[in-house]
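Input: a single structure, listed below in structure tokens.
Every protein chain but one is kept in place in this view of the complex.
Here the chain labels run A, B and C in written order, and each chain numbers its own residues starting at 1.
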């Protein structure tokens, strides 16, 4: 017999099993399949590798991807991840369990979900949080769908600032393509890089179901959250806050925006202990006010009691979900990003309020210091004049793409060129420095950039 | 307050605790210490690092040590370690437990030890195996002490072939220094690289307590285990087999040497799933015949029953040990290398008899193929003419130390120069290829070596 | 019960080892606090304040209160809870992979892109589809992508009237939900008594409104749809396309290819067939494969290979007709790496054995249960990789339900099979043993089922009250009250305690 990893059957076993089934060969078990559908030729796949050979291959591949000094953010951030996070989240009992359908045998996962929901609700200042969605972009799509469902009296229109991450806007477009929901793009202020409250005046009451407010926005700029929230509420629209959860260690939570707070909060949980991993898996989070809970998509864990009156946890409010409501469900989501919420829950527990706040402060101060250094390079300036948080747009004297390629050759991931996304922002770079980027790292970027620009210019 | 990692006390806690103790400051708790002994100045240690900074530092340090293509053996071998081994052995419940003094709360560790003892006994063909010693070298020292204890009628003399690992012989010397035990070094055959049975004739019956037989020996050469064993037994000496446990996938176990088998078997467990780690932690193993069990040093787990008649496990035969017998114990060992036996037990379970045999075969065949390639390089030859296993001595046309330095510059760890250990073996290299060293790897060594020798010559 | 992490919290307890060094002398507020002040949070987020040891202990202990594949037999039908090889996790967690930023220069990502490109190719070969996009983040998102491609296909052809998606009544809930999300009307097709799609009903349902049919084969009833070729003909003849729900690929991987059955689009649950973990609810990944005519619509990004052998992301610039982006970056890449690793370990031979032994185990387990007197949903049929038993007799005779059996199985150290799905079969258990379980485990499961039925006869209340002492530390809970949970939702620690 050739390689057959992970199959425990001995030939004695197979004989005994076939004997019980009264058949001669395993092929007979496929007798209901039309003959012509059974593959006869071996598939065109590479030959099996031993674990040793696989490990060597993957080590070689991973080393090809080895780390640049990272100043790139744009929706995914290199933060310190305490070792305990993945040591525990990777434990087989979390890692290899299914969605906790049998509550009594899944209290570990369920209690973590309940704690996750509690911590995220506290962080966002929302009444309820679900047990995760796929990622920040699709969570925004789900939030828009939810707002439209919740606002039958309003036009099926959503106001989406151009300061939202371009990829997120693309995902929203994909997700809404088959439904008659209009997405209106709101322009940004060329000077401030934020959404001008004035641009909203075109939209009368009930002419839209919801306004999305990103904070910080894609440029790192802080939006006028309070003004925008109160305006939208006056017009009968809901407010969807799109936030970076780590920034909430310092920034006002969506639940405290304006006089009554945003109605829905969503975003990507990656900053909370999730490795960059070329883009995933991350997780989407979503919270809302109590009144909207039956419109919330996704799984929710709840606290209940057993027959002895002991506290325990179950999945609940399932009548919102596809396996019960099918075509009428609040979403098609089934498998979500559970394990990553386990990691995030451990992360938040380890950092605590003070650790989260200090991390946010450190990110911001490093970025401030970086801005100061970059500003001093001849030809370089800070593009927008509003307060930013932890990420900013830098104006270069030449093409950003070219600069990025050269920086990469020097071992630096220098940010994202905005020209492909914003025609009005040629030669600009979106850069960020997290708590990981020491003053020495920032000096290295500034120094390398100075040299490159001098060489070129 | 400055950094105080891992201390959970809040200042409220401290106040409450001091209040209960009726003291004002923590300093008071040290009042019994003579004043002049209390340090007043801060110690000269580096400032504390955050976990983030520590992680970065250690990543930088580890990357300095990054991997050469390894053809070095000499007592530590780069084998494939299935991922499951350390995923499980690192689990907190194994990792952070103490020696299992409270058996009922330590059944996990105890059952693994019992399974370890069973597997190693089966592999060595010994009646009993202990729960580990520090490493192979110190295990050899303990085996010699044990043999001398067990042989009160014999001279306090042990025959130790020069084909035993030189470091092991050094350790034996250190451990025996304070005791009046004579260690006689047996010469090796210049042609065969093995211990010549003829050289033993000088030692009459009862003139020595034990003969040590390494298999394979330090040169990779196979000793005449059957002849030597039977000779020693005829002279009333015990036989201590010093073996590579992975090689026993293929080679005769000590329990089957000669007509009645070796009496004690020991060695280093590193090949069984333990990473190279610059030399440790590894683990020493030791097994013996039933008659010698009360002389065995170290912990032993045993199977027993609980009050309900259920099978369970405890540490047993503790009257041999230092905490009971104190100065009269069989050894001073207390903490051993428990976690590594957990890893080895998982390793042996994953490989099974067939996996272990195939791994041994692959090691040997790779080394045979390497020998063939090296032999073809002008000026290079195989030093000894006896059968070897998985490691061999190569004769070079020039200084081995120099060649090794040059190979390292080419990213290859090319073996060990024997000249510092054996005056009669100048310009020789001890090389090995495990199952990890593919034919392409071996070709790379041969090719690089050819180029180097040509350049030099 | 393990207390909540909030219960361990004490004000001012801090893990200073996780406080980054700050530049300012005082880290309590940022340097430009004045400028930021309107945007700042009024008080710190009320997260728990616990020590690292308490965190480690709490979550380690919680983990022990879970059943999982690593600890228990987990025959959860439709979920393919097979062994998740440790090495797949280890290699996917290599620092080079973990530390790479998604928007980093592609020159640094050749390692991961090579894996993804090869995975696209391998999945294409394995399913018989022309092209594959890996970006969907779970099965349901794969379904969405597939149906959206079908919509785009018709739209591109100017075929605007196709507003209906047909779905068998036994289908998984995600199928209708995904179709609805794409703006389609869902029309159910009944199943006949043998578990096959009712062809008459299908024939009657198709027409110019038909955009497509969503199906899995073997079906969620655990039987192979024998008339699949005929079904494909009917749908295709009506101008519709055929969508394959890949959740059941474990039954056929390496043996039968959806492409050969006539399917136009397919999603794959790598967290089923390709042994990536389910993580207590995810993450998974749901790559989509398509026949040639749907290729232009595949979601982006995909991985392309240049003439010189380098890899790069293909985006909307390269694929102008794409349905678009489904995630902020490239999807659940870490999970895709695990699937890639698994496929390299199995190769073609190993894959074929997946289907062979999954099928052998299911048929053997079914036969043993039948021998022991249990009733299967489709007695005349072979099982695929899973099968259904119905406990309607037991429910009638002893008033012990499928749920009671399920709960009682937990006491025996077995996770319960899927209960009450598919809804067509009363008091059903959908049982999927997977190929990584040994005969001994299956035999022990049969013994437990027999023992429970015996209890149902002699002491039915004991079964109804199960579980009693499931093998987790402390013995676990008795049955938890779902109704109470839904009636008085308690979804978080109250703000006063841990909240605002």
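In this text, a residue touches a chain if its C-beta (ideal position, glycine included) is under 8 Å from a C-beta of that chain, and two chains touch if they have at least 3 such contacts.
Note that the structure is predicted; figures quoted are calculated from it, not measured.
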{"item": "For the chain not depicted, the shown chains it touches", "value": "A, B, C"}
{"item": "Listed residues B:148, B:171 or B:425, member touching the removed chain", "value": "B:171"}
{"item": "Hidden partner chain, touching residue among B:329, B:382, B:398 or B:419", "value": "B:329"}
{"item": "Candidates A:8, A:197 or A:426 - the one touching the absent chain", "value": "A:8"}
{"item": "Contact partner of the left-out chain, one of B:108, B:236, B:379 or B:397", "value": "B:108"}
{"item": "Footprint left on chain A by the chain that the document does not show", "value": "2-13, 50-53, 59, 82-84, 87-88, 92-93"}
{"item": "Residue numbers in chain C that touch the chain omitted from display", "value": "8, 10, 13, 17, 51-54, 56-57, 60-61, 64, 69-72, 83, 85-87, 345, 436-438, 440, 469, 471-475"}
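Throughout what follows, only the chains that are shown with their structure count from here on.
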{"item": "Most remote chain, CA-based centroid, reference being chain C", "value": "B"}
{"item": "Highest-count interface - the chain pair sharing the most C-beta contacts", "value": "A-C"}
{"item": "Computed distance of Cα centres, chain C from chain B, in Å", "value": "45"}
{"item": "Centroid spacing, where centroids are CA-atom means, of chain A and chain C in whole angstrom", "value": "19"}
{"item": "Interface hub residues of chain A, defined as touching at least two other chains", "value": "51, 55, 80, 82, 90-92, 435"}
{"item": "Contacts with two or more other chains, residues of chain C listed in rising order", "value": "13, 15, 18-21, 50, 52, 56, 60, 85, 87, 89-91, 95"}
